[in-house]
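Structure in structure tokens, see below.
After this line comes chain A, so read on.
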Amino acid sequence: MSTASTLIETVDVGKAYGSFVALDGVTLSVKGGELVSIVGPNGAGKTTLVNVLTGLLKPTRGVVRFKGDDIAGIGPVKLAKRGMARAFQLVHIFPAMTVAETIGVAIVSQTGRSLDFFSSVRGDAAVRRRVEEVAGIFGLAGKLDSESRLLSQGEKKLLDIASAFALVPEVILLDEPTSGVSSGDKHGIMKTLIDAAERAGVKAIILVEHDMDLVAEYSSRIVALQGGKVLADRAPADFFSDPEIVAAIVGRKVGKVARSLA
Partner candidate 1 sequence: MSGAVPQRRGLLLAFVAVAIVVLAAFPHIAATYYVTLVLPAFAYAIALLGFNLLFGTTGLLSFGHALFVAIGAYCAAVLSSRVGVKSLELILLASSVAAVVAALPVALLSVRYVRIFFGILTLAFGMLFHSFLFKFYDLTGGDTGIRVLRPTILGMDFKELDKTAFLIGPFYYACLLLAVVLGVVMWRVVHSPFGLHLAAIRENPIKAEYLGVRVRRFRLLAFLISAFYCAIGGVILAVNTGQADPELAYWTHSGELVFMTVLGGFASFFGPVVGAFTFVFLKSELMGLTQYWRFCLGATLAVIVIVFPRGLMGLAKDASRKAAKR
Partner candidate 2 sequence: MTAFFDVLLGGVFHASVLFLVAAGLQLVFGVQRIVNLACGSFYALGAFFGITAVNWSIARGAPPWTFLPVLVIAGIVLGAIGPAIELLLRTVYKRDEAFQLLLTFALVLMFQDVLRFFWGANPQQLGNLSMSYGKVAIGAVSFPTYNVLVMAASVAIAVGLGLFLSRSRYGRILRATAENREMAEALGADVRWIYASVFTLGTMLGTVGGALVVPTSAASLDMPVELVVEAFAVVVIGGLGSMRGALVGALIVGLTRAAAISFYAELEVLAIYVMVIAVLVARPAGLFGKPVE
């Protein structure tokens, strides 16, 4: 992750549903090389913001840009083509397809070969190599020919994220990637993600997370939302040293790492 240009940004974005204001004047930007965590209590507008960032929702006010282009409401397919991928908190897999085939779907779509009606996808050595590469990064190399539905919950999660990475996105947005994973494994997953991002050439990661220890340890910046507004947009050290912010977002319970940063 090297370039420092702005990859994705929102400028004074607002989203209202009738009289209910979900987002109010949110301005943020993510540059290459950053891992930005979006935090906040439920109902703070995180999901809405993420949906705006990933082109699912059109903001009622303001602009959202990806590499300079307006991406308001363009939808997941066009977004993937432009270079942004997203993985959800709820694990999405293709139950009857193997790990190799799942990752293959992303690779085939990313190389623009969707309308190739005649070549054999199984016999394609280049595709196979890429599949093995991606699977290897996520520790799934041994399960390439297993059906997705037979994987463990953790492996399914990894596969879900791996297939998003296989799109070779410049920015990847991960919705609570460690939810449902035991605490011991959480750090392992984060390290895998960051490592994968580096190897896959992903330039920036946006994370939606509740686990403040992870957020504190791995983020380059933390964006805190409350009531649809940006409460704070700071590096972890600054973030955790401000008691008001900590109280608002984290409440009383602050973990070891966070305390050590304060």
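In this section, a contact is a pair of C-beta atoms (placed from the backbone, for glycine too) under 8 Å apart; a residue touches a chain by one contact, two chains touch by 3 or more; residues count from 1.
Behind the choice of candidates: all candidates are chains of the complex that A comes from, given by their letters.
It should be emphasised that the depicted structure is a prediction, and the values quoted were computed from it without experimental measurement.
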item: Touching candidate - 1 or 2 - for chain A as found in this complex; value: 1
item: Footprint of candidate 1 on chain A - complex, ascending; value: 75-77, 80-81, 85-87, 92-98, 101-102, 104-106, 108-110, 113-122, 147, 160, 163-164, 166-167
